[in-house]
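Have a look at this one before I ask anything.
With one protein chain withheld, the remaining protein chains of the complex are depicted in position.
Let's look at subunit A:
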Amino acid sequence: MFTLQELKRSALISLWFVFLTFPIMVVKVNSIEKTVQWRWMNVVYVLVGSFVLSLLFRYFLYRKEQQSGEDEQQGDNTGRSLIHRLLIVPKYRNMIYGVLLGTAVVFPFLTSSYQVNIMTTALMYVVLGLGLNIVVGLAGLLDLGYVAFYAVGAYSYALLNYHFGLGFWAVLPIGGLLAAMFGILLGFPVLRLRGDYLAIVTLGFGEIIRLVLENWGGFSQGPSGISNISRPGFFGIELSLEMAIVYIYYLMVLFVIVTIFLVNRLQDSRLGRAWIALREDEIACQAMGIDKIKTKLAAFSLGALWAGIIGVVFAAKTTFINPASFTFLESAIILSIVVLGGMGSIIGVIIGALVLILLPEYLRALSEFRMLAFGAILVCMMVFRPQGIIASIRRTYTYKPRNRDEA
(Lines give C-alpha, C1' and ligand atoms only; values in the text may rest on other atoms or scores of the structure.)
Protein backbone atom coordinates (compact mmCIF):
# COMPACT_ATOMS: atom_id res chain seq x y z
CA MET A 1 0.00 0.00 0.00
CA PHE A 2 2.78 2.44 0.93
CA THR A 3 5.97 2.45 -1.05
CA LEU A 4 9.30 2.93 0.65
CA GLN A 5 9.52 6.37 -0.87
CA GLU A 6 6.25 7.45 0.69
CA LEU A 7 7.37 6.17 4.07
CA LYS A 8 10.59 8.12 3.66
CA ARG A 9 8.74 11.30 2.85
CA SER A 10 6.49 10.90 5.86
CA ALA A 11 9.54 10.34 8.02
CA LEU A 12 11.10 13.51 6.67
CA ILE A 13 7.92 15.45 7.33
CA SER A 14 7.79 14.24 10.91
CA LEU A 15 11.45 15.17 11.47
CA TRP A 16 10.72 18.62 10.10
CA PHE A 17 7.77 18.87 12.45
CA VAL A 18 9.90 17.97 15.42
CA PHE A 19 12.31 20.69 14.43
CA LEU A 20 9.54 23.24 14.03
CA THR A 21 7.81 22.46 17.29
CA PHE A 22 11.04 21.98 19.27
CA PRO A 23 11.00 25.41 20.95
CA ILE A 24 7.44 25.13 22.18
CA MET A 25 7.10 21.43 22.78
CA VAL A 26 10.47 20.50 24.26
CA VAL A 27 12.11 23.51 25.82
CA LYS A 28 10.35 24.95 28.82
CA VAL A 29 11.94 27.94 30.44
CA ASN A 30 11.00 28.79 33.95
CA SER A 31 11.80 32.46 34.20
CA ILE A 32 11.27 32.69 37.95
CA GLU A 33 13.63 29.93 39.06
CA LYS A 34 15.80 30.54 36.00
CA THR A 35 15.90 26.90 35.03
CA VAL A 36 15.37 25.21 31.73
CA GLN A 37 13.36 22.06 31.55
CA TRP A 38 13.94 19.63 28.69
CA ARG A 39 10.94 17.44 27.90
CA TRP A 40 12.55 14.86 25.63
CA MET A 41 9.53 12.58 25.66
CA ASN A 42 7.66 15.16 23.62
CA VAL A 43 10.07 14.63 20.74
CA VAL A 44 8.93 11.04 20.51
CA TYR A 45 5.25 12.02 20.71
CA VAL A 46 5.56 14.63 17.98
CA LEU A 47 7.66 12.34 15.81
CA VAL A 48 5.29 9.38 15.96
CA GLY A 49 2.17 11.52 15.88
CA SER A 50 3.11 13.52 12.81
CA PHE A 51 4.40 10.39 11.06
CA VAL A 52 1.09 8.59 11.51
CA LEU A 53 -0.94 11.67 10.57
CA SER A 54 1.10 12.28 7.45
CA LEU A 55 0.65 8.64 6.38
CA LEU A 56 -3.08 8.87 7.01
CA PHE A 57 -3.26 12.04 4.97
CA ARG A 58 -1.46 10.34 2.10
CA TYR A 59 -3.70 7.30 2.33
CA PHE A 60 -6.87 9.36 2.16
CA LEU A 61 -5.58 11.42 -0.75
CA TYR A 62 -4.76 8.17 -2.54
CA ARG A 63 -8.23 6.83 -1.88
CA LYS A 64 -9.82 10.06 -3.08
CA GLU A 65 -7.95 9.85 -6.35
CA GLN A 66 -8.97 6.21 -6.80
CA GLN A 67 -12.57 7.13 -6.21
CA SER A 68 -12.74 10.03 -8.62
CA GLY A 69 -11.26 7.76 -11.27
CA GLU A 70 -14.02 5.24 -10.70
CA ASP A 71 -16.70 7.89 -10.86
CA GLU A 72 -15.53 8.99 -14.26
CA GLN A 73 -15.57 5.44 -15.53
CA GLN A 74 -19.11 4.92 -14.38
CA GLY A 75 -20.16 8.15 -16.00
CA ASP A 76 -22.03 9.07 -12.86
CA ASN A 77 -22.35 12.78 -13.37
CA THR A 78 -25.13 13.60 -10.97
CA GLY A 79 -22.89 12.68 -8.03
CA ARG A 80 -25.72 11.90 -5.65
CA SER A 81 -24.68 11.38 -2.08
CA LEU A 82 -26.21 8.84 0.24
CA ILE A 83 -28.50 11.43 1.80
CA HIS A 84 -29.92 12.48 -1.53
CA ARG A 85 -30.49 8.87 -2.51
CA LEU A 86 -32.33 8.26 0.74
CA LEU A 87 -34.43 11.40 0.41
CA ILE A 88 -35.69 10.39 -3.03
CA VAL A 89 -37.63 7.45 -1.62
CA PRO A 90 -40.77 8.90 0.00
CA LYS A 91 -40.90 6.25 2.72
CA TYR A 92 -37.37 6.98 3.94
CA ARG A 93 -37.86 10.69 3.44
CA ASN A 94 -40.88 10.84 5.72
CA MET A 95 -39.11 8.65 8.24
CA ILE A 96 -36.04 10.91 8.30
CA TYR A 97 -38.14 14.06 8.58
CA GLY A 98 -40.21 12.47 11.35
CA VAL A 99 -37.16 11.45 13.36
CA LEU A 100 -35.54 14.86 12.94
CA LEU A 101 -38.68 16.71 13.94
CA GLY A 102 -39.23 14.40 16.91
CA THR A 103 -35.67 14.96 18.11
CA ALA A 104 -36.06 18.69 17.72
CA VAL A 105 -39.30 18.69 19.73
CA VAL A 106 -38.10 16.60 22.67
CA PHE A 107 -34.62 18.10 22.76
CA PRO A 108 -35.33 20.79 25.41
CA PHE A 109 -36.87 18.22 27.77
CA LEU A 110 -33.85 15.95 27.65
CA THR A 111 -31.07 18.48 28.03
CA SER A 112 -30.11 21.49 30.08
CA SER A 113 -30.97 25.04 29.11
CA TYR A 114 -27.31 25.54 28.29
CA GLN A 115 -27.59 22.92 25.56
CA VAL A 116 -30.84 24.42 24.34
CA ASN A 117 -29.18 27.81 24.10
CA ILE A 118 -26.33 26.43 21.99
CA MET A 119 -28.78 24.62 19.76
CA THR A 120 -30.78 27.82 19.28
CA THR A 121 -27.63 29.59 18.18
CA ALA A 122 -26.82 26.76 15.79
CA LEU A 123 -30.32 26.97 14.31
CA MET A 124 -29.91 30.70 13.85
CA TYR A 125 -26.79 30.03 11.84
CA VAL A 126 -28.66 27.43 9.81
CA VAL A 127 -31.08 30.15 8.69
CA LEU A 128 -28.26 32.66 8.15
CA GLY A 129 -26.39 30.07 6.10
CA LEU A 130 -29.46 29.34 4.00
CA GLY A 131 -29.96 33.06 3.42
CA LEU A 132 -26.38 33.62 2.35
CA ASN A 133 -26.63 30.49 0.25
CA ILE A 134 -29.10 32.33 -1.98
CA VAL A 135 -26.56 35.05 -2.67
CA VAL A 136 -23.35 33.01 -2.77
CA GLY A 137 -24.42 29.48 -3.60
CA LEU A 138 -27.20 30.12 -6.08
CA ALA A 139 -26.52 33.53 -7.62
CA GLY A 140 -22.75 33.18 -7.32
CA LEU A 141 -22.23 36.67 -5.84
CA LEU A 142 -19.49 36.50 -3.25
CA ASP A 143 -20.79 38.55 -0.32
CA LEU A 144 -18.35 39.16 2.53
CA GLY A 145 -20.49 41.73 4.30
CA TYR A 146 -23.51 39.58 5.03
CA VAL A 147 -23.35 40.34 8.72
CA ALA A 148 -24.35 43.95 7.96
CA PHE A 149 -27.91 42.83 7.24
CA TYR A 150 -27.90 40.78 10.41
CA ALA A 151 -26.89 43.96 12.25
CA VAL A 152 -29.63 45.95 10.54
CA GLY A 153 -32.21 43.44 11.76
CA ALA A 154 -30.83 43.33 15.29
CA TYR A 155 -30.58 47.11 15.63
CA SER A 156 -33.98 47.76 14.14
CA TYR A 157 -35.52 45.61 16.87
CA ALA A 158 -33.30 47.05 19.60
CA LEU A 159 -33.98 50.67 18.63
CA LEU A 160 -37.68 50.31 17.90
CA ASN A 161 -38.07 48.47 21.17
CA TYR A 162 -36.04 51.01 23.11
CA HIS A 163 -37.68 54.14 21.70
CA PHE A 164 -41.20 53.04 20.90
CA GLY A 165 -41.60 49.86 22.90
CA LEU A 166 -42.53 47.85 19.85
CA GLY A 167 -42.75 44.12 20.43
CA PHE A 168 -40.89 41.24 18.84
CA TRP A 169 -43.65 40.15 16.49
CA ALA A 170 -44.28 43.67 15.22
CA VAL A 171 -40.62 44.28 14.47
CA LEU A 172 -39.92 40.86 12.94
CA PRO A 173 -41.31 41.79 9.50
CA ILE A 174 -40.04 45.38 9.81
CA GLY A 175 -36.50 44.18 10.57
CA GLY A 176 -36.64 41.75 7.67
CA LEU A 177 -37.90 44.36 5.23
CA LEU A 178 -35.41 46.97 6.40
CA ALA A 179 -32.59 44.51 5.85
CA ALA A 180 -33.98 43.65 2.42
CA MET A 181 -34.01 47.38 1.61
CA PHE A 182 -30.37 47.59 2.65
CA GLY A 183 -29.76 44.61 0.41
CA ILE A 184 -31.10 46.56 -2.54
CA LEU A 185 -29.12 49.60 -1.41
CA LEU A 186 -25.95 47.51 -1.53
CA GLY A 187 -27.06 45.80 -4.72
CA PHE A 188 -27.31 48.91 -6.86
CA PRO A 189 -23.68 50.05 -6.80
CA VAL A 190 -22.32 46.53 -7.22
CA LEU A 191 -24.47 45.52 -10.19
CA ARG A 192 -21.52 45.68 -12.55
CA LEU A 193 -19.05 43.96 -10.25
CA ARG A 194 -18.16 40.32 -10.09
CA GLY A 195 -15.82 38.04 -8.20
CA ASP A 196 -13.02 39.68 -6.25
CA TYR A 197 -14.23 43.23 -6.80
CA LEU A 198 -17.67 42.40 -5.55
CA ALA A 199 -16.19 40.67 -2.52
CA ILE A 200 -14.18 43.76 -1.62
CA VAL A 201 -17.12 46.13 -1.95
CA THR A 202 -19.40 43.94 0.15
CA LEU A 203 -16.64 43.61 2.73
CA GLY A 204 -16.45 47.40 2.87
CA PHE A 205 -20.20 47.69 3.17
CA GLY A 206 -20.22 45.33 6.14
CA GLU A 207 -17.52 47.39 7.85
CA ILE A 208 -19.32 50.66 7.12
CA ILE A 209 -22.47 49.48 8.86
CA ARG A 210 -20.46 48.31 11.87
CA LEU A 211 -18.44 51.52 12.06
CA VAL A 212 -21.56 53.65 11.83
CA LEU A 213 -23.12 51.70 14.68
CA GLU A 214 -19.93 52.05 16.70
CA ASN A 215 -19.40 55.76 16.19
CA TRP A 216 -22.82 57.32 15.82
CA GLY A 217 -23.44 57.39 19.52
CA GLY A 218 -26.61 59.45 19.35
CA PHE A 219 -28.26 56.89 17.15
CA SER A 220 -27.06 53.53 18.35
CA GLN A 221 -25.48 54.31 21.74
CA GLY A 222 -22.10 53.41 20.30
CA PRO A 223 -19.88 50.61 21.56
CA SER A 224 -21.75 50.33 24.86
CA GLY A 225 -24.68 48.89 22.93
CA ILE A 226 -28.33 48.61 23.83
CA SER A 227 -29.44 46.51 26.74
CA ASN A 228 -32.73 45.41 28.24
CA ILE A 229 -34.30 44.46 24.95
CA SER A 230 -37.50 42.58 25.63
CA ARG A 231 -37.76 38.91 24.84
CA PRO A 232 -40.41 37.70 22.43
CA GLY A 233 -43.89 37.82 23.91
CA PHE A 234 -46.03 34.73 24.23
CA PHE A 235 -49.62 35.98 23.96
CA GLY A 236 -48.93 38.52 26.65
CA ILE A 237 -47.74 36.01 29.26
CA GLU A 238 -44.53 36.76 31.15
CA LEU A 239 -42.17 33.84 30.76
CA SER A 240 -39.48 32.83 33.20
CA LEU A 241 -35.90 32.81 31.88
CA GLU A 242 -35.90 29.05 31.40
CA MET A 243 -39.22 29.12 29.63
CA ALA A 244 -38.09 31.97 27.40
CA ILE A 245 -35.03 30.00 26.28
CA VAL A 246 -37.16 27.02 25.36
CA TYR A 247 -39.70 29.31 23.68
CA ILE A 248 -37.05 30.93 21.48
CA TYR A 249 -35.69 27.49 20.69
CA TYR A 250 -39.08 26.36 19.39
CA LEU A 251 -39.43 29.60 17.46
CA MET A 252 -36.12 28.91 15.77
CA VAL A 253 -37.16 25.35 14.91
CA LEU A 254 -40.23 26.83 13.27
CA PHE A 255 -38.18 29.44 11.41
CA VAL A 256 -35.78 26.80 10.17
CA ILE A 257 -38.62 24.69 8.81
CA VAL A 258 -40.25 27.67 7.10
CA THR A 259 -36.90 28.77 5.67
CA ILE A 260 -36.07 25.34 4.29
CA PHE A 261 -39.50 25.15 2.71
CA LEU A 262 -39.27 28.60 1.10
CA VAL A 263 -35.64 28.35 -0.02
CA ASN A 264 -36.36 24.97 -1.53
CA ARG A 265 -39.22 26.48 -3.50
CA LEU A 266 -37.08 29.42 -4.58
CA GLN A 267 -34.37 27.11 -5.79
CA ASP A 268 -36.70 25.21 -8.10
CA SER A 269 -38.51 28.27 -9.36
CA ARG A 270 -38.07 30.40 -12.45
CA LEU A 271 -36.17 32.91 -10.33
CA GLY A 272 -33.92 30.20 -8.87
CA ARG A 273 -32.99 28.98 -12.33
CA ALA A 274 -32.21 32.54 -13.37
CA TRP A 275 -29.86 32.87 -10.36
CA ILE A 276 -27.99 29.73 -11.27
CA ALA A 277 -27.76 30.81 -14.91
CA LEU A 278 -26.37 34.14 -13.70
CA ARG A 279 -23.76 32.28 -11.68
CA GLU A 280 -22.81 30.05 -14.60
CA ASP A 281 -22.48 32.64 -17.36
CA GLU A 282 -23.53 36.23 -17.03
CA ILE A 283 -23.38 37.15 -20.71
CA ALA A 284 -25.23 34.09 -21.94
CA CYS A 285 -27.77 34.64 -19.21
CA GLN A 286 -28.53 38.16 -20.40
CA ALA A 287 -28.58 37.04 -24.00
CA MET A 288 -31.27 34.53 -23.05
CA GLY A 289 -33.52 37.32 -21.88
CA ILE A 290 -32.85 37.37 -18.15
CA ASP A 291 -32.92 40.82 -16.60
CA LYS A 292 -29.60 40.93 -14.77
CA ILE A 293 -30.49 43.88 -12.58
CA LYS A 294 -33.76 42.47 -11.35
CA THR A 295 -32.28 39.04 -10.74
CA LYS A 296 -29.26 40.31 -8.84
CA LEU A 297 -31.28 42.69 -6.69
CA ALA A 298 -33.73 39.90 -5.92
CA ALA A 299 -30.83 37.73 -4.73
CA PHE A 300 -29.35 40.47 -2.55
CA SER A 301 -32.63 41.53 -1.00
CA LEU A 302 -33.92 38.01 -0.36
CA GLY A 303 -30.61 36.98 1.19
CA ALA A 304 -30.69 40.08 3.37
CA LEU A 305 -34.30 39.45 4.37
CA TRP A 306 -33.36 36.29 6.23
CA ALA A 307 -30.38 37.91 7.85
CA GLY A 308 -32.62 40.74 9.06
CA ILE A 309 -35.18 38.39 10.55
CA ILE A 310 -32.53 36.38 12.36
CA GLY A 311 -31.02 39.67 13.53
CA VAL A 312 -34.30 40.47 15.26
CA VAL A 313 -34.31 37.03 16.86
CA PHE A 314 -30.72 37.50 17.96
CA ALA A 315 -31.50 40.80 19.67
CA ALA A 316 -34.49 39.25 21.40
CA LYS A 317 -32.53 36.19 22.47
CA THR A 318 -29.54 37.95 24.01
CA THR A 319 -31.51 41.04 25.17
CA PHE A 320 -28.30 42.99 24.65
CA ILE A 321 -26.50 43.94 21.47
CA ASN A 322 -23.47 45.99 20.62
CA PRO A 323 -21.47 46.45 17.42
CA ALA A 324 -18.89 43.87 18.56
CA SER A 325 -21.34 41.11 17.63
CA PHE A 326 -21.25 42.12 13.98
CA THR A 327 -17.61 41.94 13.01
CA PHE A 328 -16.17 40.54 9.82
CA LEU A 329 -15.46 37.28 11.63
CA GLU A 330 -19.18 36.69 11.79
CA SER A 331 -19.52 37.10 8.02
CA ALA A 332 -16.58 34.76 7.57
CA ILE A 333 -18.20 32.10 9.74
CA ILE A 334 -21.46 32.28 7.84
CA LEU A 335 -19.57 32.10 4.57
CA SER A 336 -17.61 29.08 5.73
CA ILE A 337 -20.89 27.42 6.68
CA VAL A 338 -22.03 27.79 3.08
CA VAL A 339 -18.71 26.74 1.55
CA LEU A 340 -18.09 23.88 3.97
CA GLY A 341 -21.63 22.57 3.73
CA GLY A 342 -21.70 22.71 -0.05
CA MET A 343 -22.58 25.72 -2.12
CA GLY A 344 -26.14 25.71 -3.31
CA SER A 345 -27.08 22.64 -1.32
CA ILE A 346 -29.71 23.08 1.37
CA ILE A 347 -28.92 19.90 3.31
CA GLY A 348 -25.23 20.71 3.05
CA VAL A 349 -25.67 24.18 4.52
CA ILE A 350 -27.76 22.83 7.40
CA ILE A 351 -25.16 20.23 8.29
CA GLY A 352 -22.40 22.78 7.78
CA ALA A 353 -24.03 25.19 10.23
CA LEU A 354 -24.59 22.52 12.85
CA VAL A 355 -21.02 21.26 12.52
CA LEU A 356 -19.39 24.69 12.52
CA ILE A 357 -21.35 26.07 15.45
CA LEU A 358 -21.67 22.96 17.59
CA LEU A 359 -18.18 21.59 17.04
CA PRO A 360 -16.34 24.43 18.85
CA GLU A 361 -18.82 24.13 21.71
CA TYR A 362 -18.33 20.41 22.16
CA LEU A 363 -14.61 20.61 21.56
CA ARG A 364 -14.37 22.71 24.71
CA ALA A 365 -13.02 19.59 26.39
CA LEU A 366 -9.85 20.15 24.40
CA SER A 367 -9.72 23.61 25.99
CA GLU A 368 -6.92 25.63 24.41
CA PHE A 369 -6.50 23.27 21.47
CA ARG A 370 -10.12 23.79 20.48
CA MET A 371 -9.57 26.34 17.76
CA LEU A 372 -6.51 24.42 16.53
CA ALA A 373 -8.53 21.25 16.09
CA PHE A 374 -11.28 23.27 14.48
CA GLY A 375 -8.84 24.72 11.96
CA ALA A 376 -7.37 21.30 11.21
CA ILE A 377 -10.82 19.92 10.54
CA LEU A 378 -11.58 22.80 8.17
CA VAL A 379 -8.33 22.27 6.24
CA CYS A 380 -8.97 18.54 5.92
CA MET A 381 -12.50 19.21 4.69
CA MET A 382 -11.27 21.46 1.94
CA VAL A 383 -8.62 18.97 0.85
CA PHE A 384 -10.82 15.92 0.78
CA ARG A 385 -14.22 17.34 -0.10
CA PRO A 386 -13.81 20.69 -1.84
CA GLN A 387 -17.40 20.49 -3.05
CA GLY A 388 -18.59 20.62 0.57
CA ILE A 389 -20.10 18.03 2.88
CA ILE A 390 -23.12 17.54 0.66
CA ALA A 391 -22.66 18.72 -2.90
CA SER A 392 -25.64 20.35 -4.50
CA ILE A 393 -27.52 18.43 -7.14
CA ARG A 394 -29.84 19.77 -9.76
CA ARG A 395 -33.41 18.77 -9.76
CA THR A 396 -34.30 16.34 -12.51
CA TYR A 397 -37.61 16.13 -14.25
CA THR A 398 -39.23 13.09 -15.70
CA TYR A 399 -41.46 14.13 -18.46
CA LYS A 400 -44.91 12.72 -18.97
CA PRO A 401 -47.18 14.61 -21.29
CA ARG A 402 -49.78 16.52 -19.28
CA ASN A 403 -48.64 14.89 -16.10
CA ARG A 404 -45.46 16.11 -14.57
CA ASP A 405 -43.73 14.18 -11.88
CA GLU A 406 -40.86 14.98 -9.64
CA ALA A 407 -38.01 12.53 -9.74
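Keep this in mind: a contact is a pair of C-beta atoms (placed from the backbone, for glycine too) under 8 Å apart; a residue touches a chain by one contact, two chains touch by 3 or more; residues count from 1.
Simple rule for what comes next: contacts and distances are computed from a predicted model.
> Refer to UniProt and select, among "RNA polymerase sigma-70 factor, ECF subfamily", "Branched-chain amino acid transport system ATP-binding protein", "Integral membrane protein" or "Serine/threonine protein kinase", the name of the complex member that is left out.
Missing chain, UniProt protein name: "Branched-chain amino acid transport system ATP-binding protein".
> Of the residues A:298, A:321, A:355 or A:381, which one touches the chain left out of the display?
Checking the options A:298, A:321, A:355 or A:381, the one contacting the hidden chain is A:298.
> If I consider the whole complex, including the chain that's not displayed, which of A:28, A:85 or A:394 touches that chain?
Result: among the candidates, A:394 touches the missing chain.
> In the full complex, which of A:131, A:183, A:232 or A:272 touches the chain missing from this view?
Reading the full complex, the residue touching the unseen chain is A:272.
> Go through subunit A and note every residue touching the omitted chain.
Looking at subunit A, the ones touching the missing chain are residues 77-78, 262, 265-266, 269-274, 276-277, 280-281, 283-292, 298, 302, 394, 396-397, 399, 401, 404, 407.
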